[in-house]
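To start, the structure under review is shown below, and the notes come after it.
Note that this complex is displayed minus one protein chain, with the remaining chains in position.
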Amino acid sequence: MGVLIALGLLIYFPGRKMAREHVNTKTAVSDHPLLCSKCHLYTSENALVSKLLNEDYYSPFNLAISKDGSRLYVVAQEANSLLVVDVEKQQIINKIKVGNQPHTVILSKNGQKAYVSNQWSDNVSVVDLIAAKVVDTLKTGNGPAGLSLSADGQFLYVVNSYASTISLIDLKSGEELKRFTTGNNPTGVNLSPDEKTLLITSRRAIIAPYGEPVVSELTEIDERTQRVTNRHNIESAYMMENVAFTPAGDLAIVSLNRPKNLVPSIQVEQGWMMNYGIAIVEQKKNGRVIQLLLDEPNAFYPDPFGIAITPDGKKAFVSSSGVNCISVVNIDSIRSLISKSTTEELNSLSNNLGISDHYISKRITTGSDPKGLVISHDGKRLYVAEQLEDKIAIINSETFDKIGSIDLNGPKRITVNRTGRRLFNNSGHTFQNQFSCYTCHPDMHEDGLVYNMAAKDMGRNLTNTQSLREIHHTPPYKWNGKNQTVYKQDGIRFSTVLTRTEQFNYPDLDAITAYILTGIQYPPNLQFNPSGVLTKSQQQGKKIFERKTDNYGAAIPVNNRCITCHNPPYYTNLKLADVGTLAASDDSTQFDTPHLNNIYASAPYLHDGRAATLEEIWTKYGQTDKHGKVNDLTKIQLNDLIDFLKSLRAPRYEKKSTK
Amino acid sequence: MNGMLIFTRSAVKMQNINYITGLSWRYSPKTQIVAIDPDKKDSTVQILSEDFFSARNPQISYDGNFMLFTAQRKPNDPWQIWEMNLRNFTSRQVISSNENCIDPAYLPGDKLVFSKLDLNDTCKGGYSLYTCQLDGSSIHRITFNPHSYFASSLLKDGRILTISRQVYPDNGVQKLMVLRPDGTKCDIFYELTEGSTLLSQATETANGKLIFIEKTQSLATGGSLVSIRYNRPLHSRDNLSSGIVGEFLSVSKQISGKLIVSYRKSDADRYALYEFDPEKKILGNVIYENSGYDILESVVVEKQEIPKKLPSEVDTAVKTGQLLCQDINVIKDQSQSRSIASQLSRIEVLGIDSILGVVKAEQDGSFYLKIIADKPFRIKTIDSNGKLIQGLSDWIWLRPNERRGCIGCHNDHELAPQNLVPIAVKKLPVSLPIHVMKIVEKKISSE
Partner (left out) sequence: MDKIIRKFTMRKYLRYYSVMLGSVILMFVVSCGNRTPHSNSDQRNKSATDNSEQEAVENYHAGSDLAGDTKPLPIYGNWHNFTTKDGLPSDKAYCVRIAGARVLVGTHDGLAVYEKGKWTTYTTKDGLPHNGVVSIDVSAVTGDVWIGTLGGLSCWSGGKFETFNQLNSGLPNDLIYCVICDQKDVWVATAGGAGHYDTYSKEWEIFTEKNAPMHEPWTYGVSAGAGKIYIAAWGGGVIEYTSKSKQFKDYTDPDGEMEIDLLPDDGIVHDVTTATSWANGYLWVSTYFGLSRYDGTHWKGFFDHDCGLASNFINFVRAKGSVVFVCTDRGLSCTNGRSWVTYKKNDNNKDGMAVVLNYGRADDDTKNKSTREIPLSPSISHNFTIGVDADGDKLWVATSQGVSCGQLLK
């Protein structure tokens, strides 16, 4: 017995010491709880473990309502379903399977059909609501999101969010008639009450060199001519998720973020990191675009998403996903403010954190991550899709009281992953709730902006936001690879220089890490590699990617071959490299070799976002041949190489194709 | 002790106090800290500060088990900070100093902030703010300008809210200032009108209000009960007691949302404790009164939500801080800003007794300075002809390694920055003063 105890002690103490050292190395702190399961179980990708740990939630995202108000049609994003909800009984009466990652639902003019955009299937499901089944599937562009019917109901406009286009589909033939280019990463679309004008929002800013103003496009289509008639520049703003018109049609209101990425990230106080607001687009000739904040001097309302306007045109509701609240906007107060102010005065209000007092009537608290909004046709009720609550909140749109909640009966257990996602989407862990992880990583991806992270001195170390999709196997993290794990990335330094508030407690840090490492997936690469079969150009590009000799037959040094540093399946060797792009304003360092799957969706490129396109990496910034041997390539070969790079996709899709 | 009501009482009738220097501010002799059970009708008063000549300013720890307070053992002792274990009523001295140390407030992470009189300080202030561990170790000064700071409390966001008044070169208007516990990002929170003064610590309610007592000259010793909204403190003043005859001396909150106020109807009365409904703005029932005492302040013993524990960017190995101004042409009065936009070209940075430097603003109005840390300075703007455009700013200091941004000069605190790259940050910062090393040495030796 004594021997056993001695043996046990001999194993225990050195073992514990080793475990402590291991945890300290991984977390970069010395007091993270020494519990193996917190990391190894939560972040396990084993199918069985994953199944046991996780749940299949509904995650309601957008919704529509029948004319009589008796039915809600709810897009359940994670269940790939359209839920038909009996409002009176407050229960789901039908669950109709649609495509992958459905985004938006709208109803036909007679209310008998629903159109559901399937963002990860590149199609729209046409649902017969009487038969409660999908009766047709319409092919769209890449990443269908917002939907709108034409004035006569004969055509369907589908916003292709990943391809930055909008498709016009003839509902009789099901054929796509035309496709217009929109702003960068569009989502929302709405038809004006006079049915003449369509406005399409975009989330990402137009890619421009760092230092140029951040400008995003609001695309305007004349529904009668079906032509793009205007591309409004919405300045100093991005992430315009949705747009709504007042019933009178005099104003359109767009939700937006006002980033401060050009300002050194030296403080959070006084709105120095990110602001949130609405754009008021006057619908008249030479109408102005006015931006007003939803924020207050010491309180911020991150990630505005849905907008719904009451039938009397008096109130607009805006869901602030990052702070679990709905802001009630008094539209008459805004009209009054606009009418008595000059354009110059209105422009100066766009950064005013106090002006919201004039038009915000109320902040209504909701469940986790409020997204889509819909108002009943009588204007009395507001329904809110609480994405991470699996509930639909019912709010009295006159008293602003929460009068009920429809439980979609998702899993009752809140898993570690779900907790992590809630933390990710919520701004509670930043000073004054100024931003959430989601703010700069929308869709858990990246926002396309370059930030001045102001290392030692301000103006140094410009940083291109990196995608968080499937980064489990691609450590280290950060552009210079200084963070060996996500635990460190989101640790004390993160709170000191970025969130500037209390750091995550360890259970929260474990949860958000688990979510980041296992809960975020790449969308399928349906635009450039839907089946795994490469096009001729992609095949040529693959050869160039893997080549060992240049066009003149000379051997390319191993370190200068694409495949050496960007080896599959993640297309990174997880090492640091010097690719000759260190800027004078960068601290001297090498670069973390980035992973390349779905790289087509991550413009701009290079650590400081200097390359607007993949081409520019090698045309403008690859002249020294330090970032791979490329200068012998013909333009055709470079195009092939880029076509191949665009074809790269997550390993799990490759596995499926192989099967 | 949970649920007990602790308060300070003074047999000596409240006198008009010197609010300017703060030397005698709120600290009168022979005050006692006592406790009652407010739920018991005839609760007896338990004197908690029997061992002290005078005691004041009870503050309850977040777990509800301890109480910080300020006390004098003997009549001529300096006021010092003590902590009492409310489970056994034993007290221990937290701070031991030759100078008055008053107005403690708990900080997350077993720390506290307090005011200490610095009479011979090079910053020429009065009471400065200090932080330390609850065991009295790691004392750090966190304010460095010629102001006096009193009655600090902690906001839920983790920042210290404190009453501040400039004392050099002349006396300024009282303000509520806010700063991080490491002394960084000190900024105005609420500004009083000329002639008004703050009498009490501000208390933050669950629904986002800050409530305090504001005295106007018309009232004898007390003031009005005023609330401001945390979200927009500079423009949300609401006099909760506007329809009530009488004077208020202090306010504290209960978990129920109701307030406890120290109030008297007239000079003839003594201050007593009353309930107050801030929503209805109605003075409620009396909680405790004693014709032999003025009740100066109160606090309920209960567990409280711990404010955020803010991380610190201060690095004492770095001897400077950095200041970025986006555009000196942005001033509070925008109409004036437009008219002078083209004229401003230089800023003059002035220390307590010397000019630290004159710096040319960039074409876009920006400037970027690296300034010796923990030294107060003010800035004025002058045009190309040397003519003064904007007078001296408030006193500013930067902590070691602190980086701070402002949008303009004397700017509107409700304005967020424009999203643009200031020309100044494309260059290295201008170091001030020129002989930095000399001053660093001086600073080190003075510490």
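Per-chain numbering from 1; labels A and B assigned in written order.
Please note the rule applied: a residue touches a chain if its C-beta (ideal position, glycine included) is under 8 Å from a C-beta of that chain, and two chains touch if they have at least 3 such contacts.
Since this is a predicted model, take the numbers as computed values, not measurements.
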Listed by label, the shown chains touching the absent chain are A
Answer key for A:27, A:118 or A:165 versus the chain not shown reads A:165
The one of A:61, A:120, A:180 or A:451 in touch with the missing chain is A:180
Of A:229, A:343 or A:409, the residue touching the omitted chain is A:229
Across A:80, A:537 or A:598, the one contacting the chain not displayed is A:537
Answer key for A:284, A:340, A:412 or A:635 versus the chain not shown reads A:635
Where chain A meets the left-out chain, the residues are 141, 163, 165, 177-181, 217, 219-220, 225, 227-231, 233, 527-528, 537, 612-613, 615-616, 619-620, 634-636, 638-639, 642-643
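Going forward, only the chains that are shown with their structure count from here on.
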Chain A contacts chain B in the complex at 210-211, 213-214, 236, 258-264, 266-267, 269-272, 275, 293, 295-299, 348, 351-355, 357, 431-432, 452, 454, 457-459, 492, 495-497, 500-503
Within the complex, chain A is touched by chain B residues 108, 157-158, 185, 187, 230-236, 308-313, 322, 324, 326, 334, 368, 403-405, 407, 412-422, 425-429
